[in-house]
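Provided herewith is a single structure, encoded as structure tokens, for subsequent inquiry.
Of the protein chains in this complex, all but one are displayed in their positions.
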Amino acid sequence: MKITGSADLAPAPEDVFPRLLDPAVLIRCIPGCEKMELVSEGVYSTLVRAGVGPVKGEFVGEVTLSDVVDRESYRMAVAGKSAVGHANGAATIKLEATESGTRIHYAGDAQVAGLIASVGSRLLQSVANKIARDFFKSLAVEVAAESST
Amino acid sequence: MIPTSFDYVAPESLDEAVALLQKHGDDAKVLTGGQSLIPLLRLRLARPGVVVDLRKLSDLGRIESAGEALEIGAAATHAEVMNSAAALEKCPLLSETAGEIGDVQVRNTGTIGGSLVHADPAADWPAAMLALGATMVLSGPQGERAVAAEDFFVGLLESAAQPGEILTGIRVTVPRQPAARAYRKLAQSASGFALAGAAVQLALDGDTIAEARIGITGVAEHAYRPREVEAALTGGALDASSVETACASAAEGVEVLEDIHAGAAYRGHLASVLTKRAVLAAIERAHGHAS
Amino acid sequence: MSGDTSYIGKPVRRKEDRRMIQGLATYVEDVDLPGLHHVAILRSPFAHARIDGIRREAALAFEGVVDVITGEDTTHIGTVPRSTVLPEEVNSPRTPVLAEGKVRFAGEPVAAVVATSKEAARDALELVEVDYDPLPVASEPEAALADGAPVLHEGIDDNLAFDWTLAGGELTWGDARERADRVIEQRLVHQRLAPIAMEPRGVVARFDPGTEETTLWTSTQIPHFVRTFVAIMLSIPETKLRVIAPDVGGGFGSKLNVYREEALLCFLARRTGKPVKWIERRSENFQSTIHGRGQTGDVQVAVTSDGKILGIHYDVLADLGAYHQLLTPAMPAITGLMLSGAYAIPHITIHVRGVFTNRMSTDAYRGAGRPEATYVVERVADLVAAELDMDPVELRQRNFPSEFPYETATGLTYDSGDYVKALNKAIEVGEYAGLRAQQAEARAEGRLVGIGLSSYVEICALGPSSAMPSGGFGWDSATVQVHPTGSVSVLTGVSPHGQGQETSFAQIAADKLGLDLDQVEVKHGDTHAVQYGVGTFGSRGIAVGGVALYRALEQVIDKATRLAAALLETEADQVRFEGGVFHGPDGALAFGEVAFAAHVAKDLPPGFEPGLRATAFYEPENFTFPFGTHLCVVEVDPELGTIDIQRFLAVDDCGKVVNPMLVDGQIHGGIAQGLGQALLERVVYDDAGQLLTGTLMDYAVPKAHQLPRFQTERTETPSPVNPLGAKGVGEAGTIGATPAVVNAVVDALRPLGVRHLDMPLTPDRIWTAIQAAERSKVGAR
Partner (left out) sequence: MEITVSVNGKPERRDVEPRLLLCYFLRDVLGLTGTHVGCETSLCGACTVLVDGKAVKSCTRLAVQCDGQEVTTIEGLARNGELHPMQAAFREHHGLQCGFCTPGMILAAVDLVDSGEARDETAVRHGLEGNLCRCTGYQNIVTAVLEAAGSSS
């Protein structure tokens, strides 16, 4: 399942980039994220309540940030399992400086296994796109709020 | 096949029901017909701690004419709406749409309110609600509020009902007369849900369309009104080619869903074709006075 | 039997109905035992992954749980059996009961929980923690064969299970190509299907420590095979295993197998000392009950310009799934054997590569290899007719064999058959000429009307053993036990599950013995009560099981006649048995009197054995070859891509018919499944091996309003192979209907330039094909 898109943020890449790697920011921006603890270099153990409508899964797993090129790009890998199924994904995130600030490009692939794949296949693409959109929407709010103070 | 354990409560009054939802928050789920919730419980996709059954709130099941409007209780089953004399008389699009839902068993138990709050992108009711400009009446901790159909269907399996709020009724004003209506749907062959469906409520003026309200379901993440098509139809002629031209943009400006049953191109095409067929069927029925 | 009071040939109402229409039938889930425990099975969410560890403490501690086992506890259990002769060399990795260190398809069983209640078993299942290490997946057959593809089985260096070629005929392929005026090519897809019997699988097992005997209730089509193979898997004597197939809610081939859960439940019953029950949930049925079809092939046809087919070359990939089940590799082999279809084709080559994929196993599903062969041949016939602008009826008539018996290029001998008779009847009853005229009018109005037909031959009544692709067991058995009061029990080795053989076999016995229908009781399915039998599949019920019964009845009549002669003090050849009475020169005895005398035994002549019972084991000398022609008329809505089936006529020849009502029922059901494949059904796995059609919300089993009323007609060409003249009909509908409706839809779209469409012909596919054809036409202009 492909997940691609972009998001525009007001601050310049140098302000945006550190926040993208800051667990405190990530925990607030990843929809339904309730725990984000550093386990080892670039690896966080996480608890994410994700789902759509009445269907919620508590995904226990890890987020790994790697191939960090300061202020330019990095790779985020996510793996989690819940009673409704497993979710694995990886995306490369690139920052592009624009006149109005930063444009973030994200391109990734996600795999879902188990019950939610076999029952919800018609909804998964939309759910994945929504999670990505919500992440960058809350990131924009987060980043805008901080830079204004 | 076996849900997780949960507590079951059947409140005697609406206030008690709202209080219960308030108390348990996200951990509580409302049960009316069960056609949306119970499959999720059985597959363990939903795991509520508390199920609040509204079966004792009998007045939620009533369907009444109130002057120029029709009040439909959220707990009315699809079959009750289908066979309701008041609906047939004042707003036959409701009965026609109800008849297209699921199967006999689902129509006997599933409720209009349950379906609307569940907001499946391929459910039939949302299209009719938009075409009729219905209003959803929600009761919650802050009392009652009304939400127009346009604002009620927010996203994928997501309605405007906030946690703790209960959809108690649907208010439909009698469509502007002389009226013409039709619902045309292409069902997904396994589930019976709409690959695409178009509900149309027109007001005719001689041989032109005075007003056109259309609801399209199954095509996007939630039901929507194809504004361009409505505008193109309004004031337009009733002949097939004018209608066809007007309906061409039925999927414009919408992110069309795609799955193993239908690709985006085909689904977008269905939006136009089914809207056209619904409009023409409505007109023909109004002129032919067929039932 | 004077006058027409015989039962054979009559639409006798079924004896089975009484219990079924009152909810008094007993299916596996209805079996209840004191102290019954419940089993829930944990299945892999991944299609390909290593298992790094399994933690069961939390599950074991859960209230009500008595045991939790994993693959570590079942390594001693033998592999799930594969019994195939054809193709010869097949890579056959072990099929474990529970995954051993690695999972190879989504839904593979990993652990099992035993608890005092269904609820406790299901709740505890979620407490079993499995550490999966996901591996790259080989889901699609072509990708699974590409170099660098992930390899499923250690010890095999790629995913090739077998590479088998069958080539034969008067001509070589080279000759055929050379003499041909054209060679037509086409890729054909037989998509994976799910049989979806309405009753999911289910198993109950009880171990009796006293006798050390295990009783296994299972929803199966082959109770004796299950006993033999499960005994082998568990290394227990076959005498210590009793298998009972109670009422079985449909099979269609999906229960013509030995499944892991059957051995697993016997093992758990013994290990826990408790009777245990496992009932398959529908989502488990989709993931871990065999699928059908799953072939993708490229066909080449060498044909003369006047429509004579000289040769067919079919190169096909068979999507076998991750493991073999009972007959997995035999399916494409049977397709090869039947590639001559109804026609005399001088050369046939089939080259099959069986591919392991990270998916559930494919195996026999109603038709089992023959629908694929008929679909190839009948699509080829229409492709050739279209290319040569010849009427498809004429094309077929031109290629029928001229005399019988006819030996095909693949080595089969069609026994009797006057295929033109079935085609002519379809043309006549279907008013074919009129249909073509109406089609021309419709086309003039711009409407898309299509006429399609298929002439099929199928290989049925599986026997003789020597020629069986499954490596033997080409026979079946029956015992006729006459009781002192003259009523009769028939113990049949076949295992009916909807075919109505408790009635049709009773018709055969009642007629032969001159009894009333309700004096005959047909028993089946309990390996302790019934002699070894092979089972119900391959449309062999009447043509093999029924003939075994016929032979046993002959033995009973022979013995009773000799006893009657003695009682009437005359010679046996002076006694005539008719209308249930033994007529001697000067006296007569009713069947009941002789039966009673045989048991009282006080007047038996010296050396005459008391009792009246006979058992027969019957092996046919050749397969039978039912045939027929199906005709379908459709109209396509070009805007929606939907299809309206305006007419469906089936003319079938299954030899002599015992009960026409039951035969019609089999044909209706078969056509429905044939149309299901053509228009609605498709198992879909994604590239990661996840099953996207995991419920009935996404897998479209045909519903009543999606099917037309079928018109069924028959010709009756008795088979010379058996005394009943019966050929078998169970799979005729599935084999004939699919190509007939696909040919009709392609015919409807021909004016738009559409040449072929792959199944299922969903509205999306038809609309998309119409757009593509119009674009290419615009481009061509």
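So that you can tell them apart, the chains are marked A, B and C in the order they are listed, and the count of residues begins at 1 in each.
Here is the rule we use: a residue touches a chain if its C-beta (ideal position, glycine included) is under 8 Å from a C-beta of that chain, and two chains touch if they have at least 3 such contacts.
Just so it is clear, the structure is predicted and the values come from calculations on it, not from any experiment.
**Q** Tell me the shown chains the invisible chain touches, ordered by label.
**A** The chain that is not shown touches these displayed chains: B, C.
**Q** Touching the hidden chain in the complete assembly: which of C:His48, C:Arg104 or C:His497 does that?
**A** If we include the chain that is not displayed, C:His497 is the one touching it.
**Q** Just name the one of C:Arg14, C:Arg396 or C:Arg765 that touches the chain not displayed here.
**A** Touching the chain that is not displayed is residue C:Arg14.
**Q** Residue-wise, where is chain B in contact with the chain that is not depicted?
**A** 1-8, 10, 31, 34-35, 38-39, 41-43, 51, 53, 55, 79, 102-106, 108-109, 190-192
**Q** List the chain C residues touching the unshown chain?
**A** Within chain C, the residues touching the omitted chain are 11, 13-14, 16-27, 29-30, 32, 118-119, 195-200, 247-250, 252, 281-283, 497-500, 661-662, 664-665, 668-673, 695-697, 701-705, 707, 709-710, 733.
Keep in mind that, in the parts below, only the chains that are shown with their structure count from here on.
**Q** Measure off the straight-line distance from the CA centroid of chain A to the CA centroid of chain B, and report it in whole Å.
**A** Here chain A and chain B have centroids separated by 33 Å.
**Q** Would you give the residues of chain C that are in contact with at least 2 other chains, written as numbers and ranges?
**A** Correct list: 283, 692-693, 697-698.
**Q** Counting only residues that touch at least two other chains, what does the list for chain A look like?
**A** Within chain A, residues 83, 115, 119, 121-122 contact more than one other chain.
**Q** Which part of chain A faces chain B closely enough to touch in the complex?
**A** 52-56, 83-84, 115-116, 119-123, 125-127, 130
**Q** Under the touch definition given earlier, write down the residues of chain B that touch chain C in their complex.
**A** 1-2, 4-5, 43, 186, 188-191, 195, 260-263, 265-266, 269-270, 273
**Q** Considering only the defined contacts, which chain B positions touch chain A in the complex?
**A** Counting only chain B, the residues touching chain A are 29, 36-37, 40, 43-47, 118-119, 121, 155-158, 221, 257-261.
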